[in-house]
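Note that one protein chain of the assembly has been removed; the remaining protein chains are unaltered in position.
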Amino acid sequence: MAIGVCRLDLTELAVLRGHAADLPAVARSGGVALPPTGRVAVSASALVLSVRPERWLLLTSPAAAGAGAAAWSERCAGLAAVIDHSSGLAALHLAGPSAREALARGCRLDLAMDAFPPGHAAATSMAQVATILAALPSGLLILTPASTARHLHEWLMGAARPFGLAPLAEITVSTFFGHNDP
Amino acid sequence: MPGPARIGRGLLTDGDRPVGFRFDGRELTALAGDTLASALLANGRRLVGRSFKYHRPRGVVTAGPGEPCALVDVIGSAGREPNQLATTLVLREGLVAESQNRWPSLSVDALAINDLLSRFLPAGFYYKTFMSPGWAWERLYEPLIRRAAGLGRLVAPAVEHPAPAETVHDHADVLVVGAGVAGLAAAHRLGACGLKVLLADQDVTLGAGALLEARAIAWREQMAAALARLPTVRWLPSTTVLGAYGHGVFGALETLSPEAEARFGGLRERLRVIRAKRVILATGAPERLIAFPGNDVPGVMLAGAALGYLRRYGVAVGTRPALFVNNDEAYEALFALHGAGVRPAGVIDPRPQSLAMERARSLGVEVHAGAVVASVAGRRAVRGVSVANVGGGHRATLRADCLLMSGGHTPSTALAAQLGAPLKWQEAIAAFTADLAPAVGSVAGAARGVFGLAAAARDGDAAARAIATDLGRAVNSAIAIDLPADPAATPLAELWEVSAPGKAFVDLQNDVTTADVRLAYREGYEHLDHMKRYTTHGMATDQGRTGGLTGAAVLAKARGVPVSRVGALKPRPFAQPVPFAALAGGEVGEHFKPKRRLPLHDWHEAAGATFVRAGLWLRPLVYSGSSGWEPVLAEARAVRSAVGITDVSTLGKIDVQGPDAAKFLDFVYANTFSTLAVGRARYGLMLREDGLVFDDGTTARLAPEHFLVTTTTVNSVAVLEHLEFHLQTVCRELDVLVTDVGDHWAQFAVAGPRSREVLERVVTGVPLSNEAFPFMAAGAATIAGVAGRLFRISFSGELAYEVAVPARHALEVWSALIAAGKPLGIRPYGLDALNTLRIEKGHVTGAELNGNTTADDLGMGRMLKASGDHIGRSLARRAGLLAPDRLQLVGVRPVDATRRLRNGTQLVAASARSTSLGYVTSSTPSAELPGWVGLALVAGGRARIGERLLGVSPVHAETTDIEVVSPHHADAGNTRVRA
Amino acid sequence: MLRIPCPHCGERDETEFRYRGDAGKARPAGDADIAAFATYVYERDNPLGWHVEWWMHVAGCRKLLKLVRHTLSHEIHAVLAPDAEPPFPPREQGR
Partner (left out) sequence: MVIVGGGGHGLATAYYLATRHGITDVAVVEKGAIGLGNVGRNTTFIRSNYFHPDNIRFYEFSLQLWENLERSLNFNAMVSQRGTLNLFHTEAQRDLFARRANQMRLLGVDAEALGRDAVKALVPLIDLDNGRYPVLGGFLQPRGGTVRHDAVAWGYARGASEAGVDIIEDCEVTGITRSGARVTGVETTRGSIGAETVCLAVAGHSSRLASMAGVTLPIETHVLQAFVTEAVKPVLDVVLTYGPSHFYVSQSDKGGLVYGGALDGYNTYGQRGTLPMAEELAACAVTLMPGLARLKVLRQWGGVMDMTMDGSPLITQTPVDGLILNGGWCYGGFKAIPAGGVTTAHLIAHGSSHPLAAHLGLGRFAAGRTVDERGVGPFPWTH
């Protein structure tokens, strides 16, 4: 299996009271669709996932500091709080047939393909660290707080070793854009 | 065939692969697939250990995980591992094992004198003896007892790195515990229905009882092949389900095969945490002993064990076995040995007649019906048995070299009981069984008293069908799982003990005898739990698996009640002793807790920082490898005299947005935030609802409906939860969103009289003059080209700014600040210097915000808002929290400036040296003043400013004259921060 | 170990949640007296039986849940939104 480090920007949209119905249209104007809680949606320029009710994480290619969040802030003014997590969360990508088996060494969720198929997303903790998992056709994307990213990465390397580990690669998140859910 | 007692092919041994091992220094050879027990028996070794209390010679009693006696120390790369079960320890080339609890050697054990002294060492002897003279318990008896304690000896390995370990999380529709016939049938049925099944069994192979009876071998092979074809069934061999934890959660210990061990880098076991919608407990019914004099002599073992050694390993446990049983099932051992050419010495059975007895007679075996074993000849090995009539009276003496016993079978009810199932007494098998509620699962096969292989298979299938239906699966009735019909059997006759002179054991490992149980009863310990605690019955590593119920029956008899009235002991996890390493998993040592690292961790490391572990964080303490205060004071003085820079990214940062954000902050803080102007920051104090201080920090208003709250490092998680909790309960009507942004922002304090000059060189877009950007100003700024935020706040007491930028730009901004400050003498400072600076300034941290202080105690009583509700408002007004003698924050200094202060020093009046008036919370050598300065909490402290007290630290043998002063040692007028 | 069916995330191990105490109590009005607040903050019904209580899904959706849980059997009868009234009392079960 292969563990890749992803460079990406993350912007969170959190709906203000009474505006849940308005946000999807605004999101569409920004080129993304908002999936329901527990799901990932892919558009031409972003992955959007939701693991908290009425909150979405937009994953886009890296830009200047805060630029993505600033654009969304303008778009969503009065409808949603917009929070930049680009530096707050680190992203790893796991590919290969053993990835889910390796993750079962620390993940308490059922990651079997039928229980967590591509298109699903979940927040949980793994190796004592907060994580957000997204199942993509290419593998699993893991978001984790920047301060514990090294801990999680070290842990993942250890868990993956018995399954064979490909050299570390840097992956751009745009690789995943445009691949629709199966 | 290595070993004189190996008389045929075993199902599990490979006759072509000899394996060498060493026991008590002797080189021996056995076969691949052997356990240490089968290997020793194959080599004719009977004596394998000494008992706990009496040091009596002991041999192998079982062929599985319930073994009470055959415990050994294994010596290898993992050190000396005590109490390994020879009966489950799979032999590997070069294994080194030693017997335990004997000195100087197994055959000559000096402490065996305890056996002769045993008249003076009955159960409970500790409580009544060893009392005189008064000093003797602690100085003489207890040390002696402790030296004699334990069985094996633990010696840690001399390796530096912990062995690999891991915990695996499993999910299934149904967990089937036990891969005997009932479990196999159940797993097969469930798998055929498409359900996800985990089939866990402690054995290395499938089959259990089916392995032991020749007529079931073909069925077992068919079953194994069928299961292998079912994609949703996963068999976990060598996996013991340790405990049932409710809500479908089970813990299991998997012991890896040598092949798997190699693949996983030397991993020996893994802990499995299994979650299943339903469970089928097909855990079988272990055989139990009979308590008769000499039932512990090496060579006395359970009948089923002898059968196991023959079938599994091709080992005959003796050349002339006698059988002492009360049930027909146990005769299978005799028939099998007979079939393999071993001539039995005879059968002793308390029943007047039975079908199995008839069959034994027909094979020409001498059968003593209506008889019991009254004694065993031999000490280190069985030489013969003395047979008596059930009603008493000697009947015969048999020459035998082993004695196979069976007092019946006791269903394994531990897991069911842990799931809350009540126990029911079953007269037919003289044992308890338990049933599960359908929503939990079911018990199947021998575990619920259904004996006979065909009957157990049908039972397992029925349980599986019911569960499959319950889980909404169609059941295909075309699948047949039938076994050859079970032979007819005569029911057992209850037989727990034989009354005859001599020690008859109910707990072989803890050396508990029937006499001990009766003594406990006579002493008043008639409750089963009391008897257990008094005698230690059932408390050994085997948890009373072979004799637990027997002991209860002996107690019942003493009390004159049926066994069912005495009940059973509460079975607690674990079903099998679990190595710490396996329970601990991989997150140990360095990885015991995650390390939170600063965005600039590598920079700090390269700069020579010594790190301190602050909760999960690693923070630079001082940029020096050497201890002592000099490097710290050099850093602090740089801040006081020029400029310093420190990484404060560990502070909690919470984004608060929404129309009601200000209103919300007014409620969660004890002071007001709605009046804060955009572009300004304010120090805030949060209380708990009980009125005591919870946390403090600076909060900035970035926009009318957008605030940034900062928290202390240590409370960042708790404060976020506190805010979220109140937003979802008491403040439910408020439209506010709070979001953790702690890791997104790297934050640096640039502090010192020349800090403005540094900032002016890197900040664009914000004029930094005192008028344009005064103390407590806050706002967006571009720092070294990076969009970030700037706050004019100060923890050090100097003119200072905090710079916040997205963490991925931390290095470029930090580097730019250092480069800009270089001509001004900037230097990085660590937590120690930060602490020095804040103590001098009288700022509080966790040492003062200790959960027992009020705002007023800390000198901040005036901050509390006069009107309006807030958390903690009401209870802060309780009399006890307003009392004038409360501990209040003050400054302290040694009167003699050459003396040091020490945290935790108690403060007393010279006139009343045993009455604490308070204590030193924080202290440091001062960067600004001569000598040490400190903060303290002192009773009525503010009124004592100017007084002298004694600082006493008896644990350091120190007494110091202390002057109570204002907590603001430096810049009491607070002019620097506004410069 | 509890498995708590989070309405937003599905069934999760108890280790993902933080217990926040008795949910059967309401904070007194801000101007209530000390005695009322002392009762609110310190006294607990602490029943052996069904208990309405707060759990926050800190490792998941971070939502606060109101559970109706049996304090002996640990059976979870209901998982509700914070403002929902618990369906109380559920059927009693044996001790």
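A few comments on the model shown:
The chains carry the letters A, B and C, assigned in the order they are written, with residues numbered from 1 in each.
Definition applied: contacts are C-beta pairs under 8 Å (C-beta built on N, C-alpha and C of every residue); 3 or more make two chains touch, one makes a residue touch a chain.
From a predicted model like this one, the values you see are computed outputs, not experimental measurements.
Here the chain not displayed is in touch, across the complete complex, with B, C.
Screening B:L583, B:I945 or B:A972 for touch with the missing chain picks out B:L583. When the full complex is taken into account, the listed residue touching the unshown chain is B:R613, out of B:R361, B:R613 or B:K822.
Listed residues B:A172, B:V938 or B:V952: the one in touch with the omitted chain is B:V952. In the complete complex, the hidden chain is touched by one of B:E142, B:E427 or B:D896, namely B:E142.
Not every partner is drawn; the one left out touches subunit B at residues 52, 78-79, 81-83, 126-131, 134, 137-138, 142, 145-147, 149-157, 162-163, 167, 243, 245-246, 249, 251, 271, 273, 418, 527, 529-530, 533-534, 536, 541, 543, 572-574, 577-581, 583-585, 587-593, 595, 612-614, 688-692, 694, 846-847, 850-852, 875, 878-882, 902-906, 908, 913-916, 919, 921, 952-956.
Listed here are the subunit C residues that touch the chain not shown: 1-2, 13-15, 18-19, 21-22, 34-35, 38-39, 41-48, 51, 53, 55, 71-74.
By definition in this document, only the chains that are shown with their structure count from here on.
One finds 31 Å separating the Cα centroids of subunit A and subunit C. One inter-chain figure worth recording: subunit B and subunit C are separated by 27 Å, centre to centre, where each centre is the mean of the chain's CA atoms. In subunit B, 275 are the positions where the chain touches two or more neighbouring chains simultaneously.
Contact of a single residue of subunit A with at least two other chains is seen at positions 108-109.
Looking at the complex, you find that subunit C touches subunit A at residues 8-10, 12-13, 15-16, 59-63. Per the touch definition, subunit B reaches subunit C in the complex via residues 245-249, 275, 420, 689-690, 721, 724-725, 728-730, 732, 868-869, 873-875, 877-878.
Residues 37-38, 51-53, 108-109, 122-125, 130 of subunit A are the ones that touch subunit C when the two sit in their complex.
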